[in-house]
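Have a look at the structure below, then the notes.
Excluded from the complex is one protein chain; the other protein chains are retained at their positions.
The letters A and B name the chains in turn, as written, and every chain counts its residues from 1.
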Amino acid sequence: MSYLLAKVDQIIDGYGAEKEALVQILLDIQHEFRWLSRETLLHTAARLGLPMNHLYNVTTFYKHFSLVPQGRHAVSVCVGTACHVRGAMRLLDRVSQGLRLSPDETSADEKFSLKTVSCLGCCALGPVMVVDGKYMSNPTSNEIAVIVEECE
Amino acid sequence: MTRLTSISALEALRKEIISRRDPARLKVSVCSGTGCRAYDCDKVIDRLKSGISHHGLSEKVEVVTTGCHGFCELGPVMAIYPEGTSYFKIKPEDVEDIINDTLSQGKLVERLLYVDPEGQVQAKERDIPFYKYQNRVVFGNNHYIDPEHIEDYLALDGYCALAACLGGMTPEEVLETVKKANLRGRGGGGFPAGRKWETTRNAPGDVKYVIVNADEGDPGAYMDRSILEGNPHSVLEGMLIGAYAIGAHKGFIYIRQEYPLAVENLNRAIGQMRALGLLGENILGSGFDFEIAVHRGAGAFVSGESSALMSSIEGKVGEPRPKYIRTSISGVHGCPSDLNNVETWANVPIIFNKGVDWFTSIGTEGSKGTKIFSLVGKVNNTGLVEVPMGMTLHDIIFKIGGGIRDGKKFKAVQTGGPSGGVIPEDMLDLPVDFDALTLVGSMMGSGGMIVMDEDTCMVDVARYFLEFLADESCGKCVPCREGITQMLHILKMLCAGKGKPEDIDVLQEVAAMVKECSLCALGQSAPNPVLSSLKYFRAEYEAHVNDKCCPAHVCKELISYHIDPAKCKGCGKCLRNCPVNAISGSKKEPHVIDLDKCTKCDTCFMVCPPKFSAVTKLSGSETLPAV
Partner (left out) sequence: MSQVNVTINGEHIKAVEGMTILEAAREAGIFIPTLCHHGHLDAYGSCRLCVVEIGEGERKRVVASCLYHISEGLVVETETDKINNYRRIILNLLMHRWDNIPVILLEKYGAKNHSRFVDNMTYCILCGLCVRYCRDVKGANVLGFVGRGTIRQVVIFPNQAAKYCPTCCPKEMECLHYCPTGVISSQYYGSRPADGQKLPHAHPVCINDDVNILEILERVGHV
């Protein structure tokens, strides 16, 4: 068995292969591989004895799950209410322009994924953008360009 | 840690912990909450710790890394006790001075002190207006507790309330106490917790559950996270007391996975409880058994709704189900399940420690105790504030919040998140409690309080919330799914200058239906942001429709950017920063924006030096002042 499925099995066993733990299991798999591939989903479905339509229902319902590979660098723009009233949409436009990505897109070379998130709990910095865990307060187009340059 | 098998063993441990503490030792409490981490507080803490041992001050000074202090605006924040000296916006370079001056010699580092809007320096936490007018019953202990150490919680009467309940009260008496305190749910609805507990207790069935709702989906609120990050045991203790009263032996905590630090601290705390015998079988020798499971939510606002949350716990899609039978009677797996919000649970031990009379002495007739708000938006002091219920909006925003930023004019405050509404200026004297806010078409909700100034467009805010809800609705029932789709479509039209006079009526008609016919509370409250802004700011809607004008200069399609030639000094800043090269002009000559090229990204407006303020936004029939 591939390394991938062995890892998936390990996660599933960690929850006693219980149907009820489906969301928890998928969260761990997503965390491990940054996305949920068809292979892992089929395997999980088989192990838990759940039909695939249920897994698709769950994975497309919760926002955190991704059915496509995610970029190496996660760029999130906060669109919580506090950031919104401080101009999050304009920041999002600038970031979109800078990365040449729409929200929820991943670049073809899998370098960046752009996401919007709701409230990061640092409303005081708003509007905020987070690149790989680093917070930035309302960067200008130039500052965004610099960040894009700096990422590998 | 050894397992405690009796209440006296717990008390002995508490005594021992307290006796080991030297009251003369300075306590430096540094916030390590999510907000301050964004400001790199980790480096400050590292330097502080190594500096203190380097200077041989370890005997005299103790560093406590805590959860959120609330004043996130000025992070990283630090408070030095017993004096309560507070420093803000600390940079790693400042640490040396803090050690040399304050910790070694008791002198203040002036530049890190708080300066109030009048220019007065306030050195002590208790004198700073942001803290002074608060009543931090639930949140206050965050300053003294390192969430990694259960000892800190025990030293502050932690698990005293539990011991009192298990040791000397019957479940009925515990229930009565909470009912008498009239504790109402802090998660949104304000339903009396005691009554919900009672329903669950009396519902038929042997297996019962208690659940903590830590999904915190409101996109402008973060108090639940800050409690769980900073003082997880207070929630867990409350939960245990509730379980004892209800007769539940299993509890769930549903927490969103977007809060990694909270999940971590919570799991650690549960581990500590288990090690001490505060969880498991025969807790403190009382014969009461209890277990907790943590469920992470995978990102769905609607899963915070009680029936949806319970479906999620069962591993299903977090879709609400019709609640003609309440979840307190038939919840997880059809068993009676009591669900309460994080802040509700955190209030429970306080009621027992301080007494019902004390608790009910705070607040208004119908709403007892305090409430934590996340005071954010265009206000000077953003952060988490805990105030007695009944404080006026004006006091919260102006006394604690320090008024509106940049000298702008207040316009409205939004409470209750996507289910709430906006409240205009002439209602600022409203006392904030569950009932008063509902009366004016908003709600207290989970405690988001977003302050808006004159630069906020109310139509845009309504559109914003509907966009959020269109994405976050489960999509099951027609009124919510189709109603939100069409209302959002109309609002987008308004914002794009394509509104028609009949649109406002259509919005109201659809909203009324969605409110009454939707399956769950998400849909039932979804029209609130639209209805309340229409009620108080109708003229703004009409300006969008009739004059194609966005008075607040927010809606992109309705504004254009101009450079006032009288003010522009030709510094070239906007020209250099414009990402699409839409600005031209020679040095020291007024610049011009090519409107065909302009993408309205706002960069020029942002970078134009305040002393010139030459870039302006125009909308509708507005024109640049004549030169």
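Basically, a residue touches a chain if its C-beta (ideal position, glycine included) is under 8 Å from a C-beta of that chain, and two chains touch if they have at least 3 such contacts.
These numbers were taken from a predicted model, which means no experiment stands behind them.
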item: Per the touch definition above, residue among B:470, B:496, B:592 or B:618 touching the missing chain; value: B:470
item: Per the touch definition above, residue among B:132, B:489 or B:538 touching the missing chain; value: B:489
item: Where the missing chain touches chain A, by residue; value: 37-38, 41, 51-54, 56-57, 60-61, 67-68
item: For chain B, residues in touch with the removed chain; value: 300, 302, 317, 322, 324, 469-479, 481-486, 488-490, 493, 500, 502-503, 506, 509-510, 513, 516-519
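Here, only the chains that are shown with their structure count from here on.
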item: Distance between the centres, which are taken as Cα means, of chain B and chain A, whole angstrom; value: 23
item: Residues on chain A engaged by chain B in the complex (per definition of touch); value: 18-24, 26-27, 57-58, 61-65, 79-82, 84-87, 90, 93-94, 97-98, 117-126, 128, 135, 138, 140-142
item: Residues of chain B touching chain A in the complex; value: 33-35, 38-39, 72-75, 217-222, 225-226, 257-258, 295-301, 303, 312-319, 374, 376-378, 382-383, 414, 417, 448, 450, 452, 456, 461, 464-465, 468, 474, 577, 579, 599, 601-603, 606-607
